[in-house]
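One structure is given below, represented as structure tokens, and several questions about it will come after.
With one protein chain removed, the remaining protein chains of the complex are shown where they sit.
Naming follows writing order (A and B), and every chain is counted from residue 1.
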Amino acid sequence: MLETLPVTERAAAAPGRRLSRAAPFVVAALAALALWIAPLFLDTFAVNVLTRSMIYAVLAVTVDLLWGFAGILTFGQAAFFGIGAYATAMILAAYGATPLGIAAAVAAALVAPALLGLAVGWLSFYHRSTPLYASVISLVVPIVVVQLIYSGGEWTGSSSGLVGFDVLPFEIEGYFRLAALFLIVVTLAAWILVRADAGRALVALRDNEARCAYLGLNPRRLQIRLTAALAGIAGLAGFLFANASGVVAPENAGFLFGTELVIWVALGGRGTLLGPVLGTIAIDYLAANLSGDLPFLWQLLLGTAFVAIIILLPGGLADLVGRLWRALPVGRREPAPPRLVARVAGTEATGTGIPILKVENLAKAYGALTVLEGIDLEIRAGELVSLVGPNGAGKTTLMRCLSDGTEPFKGAIAVGGTPITGLTPNRIVGLGVGRKFQVASVFESLSVADCLRLARAPHDGLNPVGQAETLGLPQAALDVLRMTGLDRLLTRPTRLLSHGQKQALELAMVVALEPRLILLDEPTAGLTKAERTTIGTVLKALTAGGRIAAVLVEHDLDFVREISSRIVVLHQGRLVLDGTVEDVVGSELVRTIYSGGAHG
Amino acid sequence: MLLTLDILTTAAILFIVSIGLLAIFGVLKIINFAHGAWLTVGAYCAVVTAKLGLNPWAALPLAFAVGAALGGLAEHFIIRPLYRRPLDAILATWGLGIVVGQLVTLAFGRDVQLTPNLYAGTVEILGVDYSAYRLVAFGIALAIGTLFALIIERTRLGLSARAVIMNETLARSLGIDTGRVRLVVFMIGAGFAGLAGVLLTPLTSVDPNMGVSWLIGAFMLVMVADASYLALAAACLVFGAAQVLISTFVSPILGSIAIAVLAALVLRISPKGFSRA
């Protein structure tokens, strides 16, 4: 049963959408044509310099994907580029530019950097690694690679680099066109990727890695794959460079070149693809013309401009242009929202025997401070359990232990019979746990629809080349959207939502995961009365089906009394009471705890 | 014997070079890429001191003052606006490093500068002739470490800084002016870096790029130490020893990348580095 719901009135934007989908191809074709005939009008100097600039621009695109979109600040692309270039030069020197030699060179230039990229990715990204750490590793990689090149003796030509190897049989115009085509293909592919649903995952990763993991996406795998893939692209650029210039040198792999790439991307405008491409070409071309006359001043100007742009205009020059463009009437265009579609919930009723959540003798300490001790808890489908207790009772810590098996704790936690010790959050999500954070955790630079689509990614996948026209959500998630009016705001960027709307969106995202167990940390904090009622209704409806259990941490006792099927009281890290609403509300102990008497 | 002295003095020099970076990393949670430029500025203070005909040791207070003053300006105009964008702050410090390097070049030229030796000659210690200055440097490292410990453990600033390191939000809610702590710590960190620049002059060439070669090692040591000066001392000893041993018994080329590679692996395996102990 697949029920379609025409939600919005503006769904009839199909022609416009088709046009905008074709636009990149048209632009790319025009650019290819223009660059194809460009060598006829440019002098040899310009052709030569621009050939290299365009190869560098390919690298800028990879840096932009990593840094501008996925938030991984990298200085390492130079190393992958250098390895591709050296692999090419060494193979071509040994076997000549025979078809076999060239094929081997292409393969090596792609595979060798990609393998190193995998290793670097493994080193840089692990559960709880920091972006800073990844950046510093990316700085170490080119330094080590250059050191190896230096000590490579005749193999690598040491500091002199390699020169005089056979290259592809092209004239300089041929290389210009080859570089132009390569740049256009890479940029177009990147463009398609970032505009597609799958590209949203990159931005999501940059915005909020934790939320990605708690949607069941594996941020590490994504980051490692991206690093390896883009290392391969950089290696191919190295292949082209070695052929076009006929020489490779250690500085092509050096970290100074890596930082230069970042500077070009920053000035051009990170996260815009075209900005870095044009920025790289313009700056590199300008440098070829100006740096001879004012070598030190040039560096000084570039450095100053870089600092100024980072502070004052983080979006780079492309952002400035973009703002001007959007200020024009033609530049303002509202994207069409996807059509909302109801999906029948996929999870079948769980086996009756096994509780959804079973906690046995759980204990957790931060150093000498014991936060949780001797917790035993069992929760079955259909239950709506409220976790109450004063500040510092250990409620949030308990939630954290339930959703992240890498938290060091003692005792056992099992979800649906599977122990979670050592499991990362995304794998626990895979077991059917959804977690809503205390402070709404959504993707600030994405639209409402994109956030929801990412929540469905583990179930439905993401379109790698385009934007799906429909958005299928479980009925419960649709209900949340409808009750909070978010269904009319699908294209709105989430950073523009109100506090309550963000909370509702996060709830909808968690519900869209179709979890068996929902963990909610103070879902009503800071919400209006009406919003609170809505959320209560949703939760009750969810658990009433008898397939889903919910655990919520709550301070608002009235709210708790209204919706809970069971209440668990934590105090000073211990579970002091576990019973029905009547049991707990009537309890003397609870009154003492909340009146502050038992605080010390 | 020679090996032991080499390890101890290498560790001491690494400690001197990275302590300023550690202070900044601890409180501001950013790696200051302009650290190399700060070292360079410090070393050029030694050049200026020599040109003025002053006692070479007078360069120390001058370098600290100049480093701190420039650090204050940098914190106010560059780091503070980027408080919420830490990766951008790092990039901005890299840009600042380029600018400072080029300004030094414009002012002094690219040539290697002549600096007077702070402490020349050798000392016979336990049967080997050893560079007197390296032994002095070891003593200076101990002194700097002690001074640093006193600031951290015994002063109001140290208390505030520790609070900010542990939990900045909480520190602010306790009425600590975290903005001021960040400023003062950045100034002190930059001051220490300037100091280190002077102390490097008897060991290395003084030229506009001199700082760069010390950068990566210092970064890695500080990341491993994770805001604890005791952990930094331990890291300097362990990785300094690794560098010396690998250089001596395997190859100086591998030795020179030993710190970076080993520290990266240590962080991968134990993300909290040496600070857990």
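Here is the rule we use: contacts are C-beta pairs under 8 Å (C-beta built on N, C-alpha and C of every residue); 3 or more make two chains touch, one makes a residue touch a chain.
Definition applied: contacts and distances are computed from a predicted model.
Protein name for the hidden chain, per its UniProt entry and selected from "Substrate-binding protein", "Phenylacetate-CoA oxygenase subunit PaaI", "RNA polymerase sigma-70 factor (ECF subfamily)" or "Phosphate-specific transport system accessory protein PhoU": "Substrate-binding protein". From the options B:Asn55, B:Ser213 or B:Ser270, the residue with contact to the unseen chain in the full assembly is B:Ser213. Looking at A:Ala287, A:Leu462 or A:Leu557, the residue that reaches the missing chain in the full complex is A:Ala287.
Across the entire complex, the residue among B:Phe33, B:Trp94, B:Tyr133 or B:Phe219 in touch with the chain not shown is B:Tyr133. One of A:Ser159, A:Asn361 or A:Thr580 touches the chain omitted from the figure, and that residue is A:Ser159.
Touching residues on chain A toward the chain that is not drawn are 40-46, 48-49, 52, 147, 150-151, 153, 157-164, 172, 245-252, 257, 285, 287-289, 291-292, 295-296, 299. Panel shows chain B; residues 2-3, 6, 9-10, 13, 109-114, 116-117, 120-122, 128-134, 202-207, 209-210, 212-214, 243-244, 247-248, 252-253, 255-257 of it touch the chain omitted from the view.
Everything below uses one rule, namely that only the chains that are shown with their structure count from here on.
With centres defined as mean CA coordinates, chain B is found 34 Å away from chain A. Only residues 71, 73, 123, 126, 128-129, 131-133, 135-137, 139-140, 143-144, 147, 150-151, 259, 262-263, 266, 296-297, 299-300, 302-304, 306-307, 310-311, 314 of chain A touch chain B when the two sit together in their complex. Chain B contributes residues 29-31, 78, 81-82, 85-88, 90-92, 94-96, 98-99, 101-103, 105-106, 216, 219-220, 223, 253, 256-257, 260-261, 264-265, 267-268, 271 to its touches with chain A in the complex.
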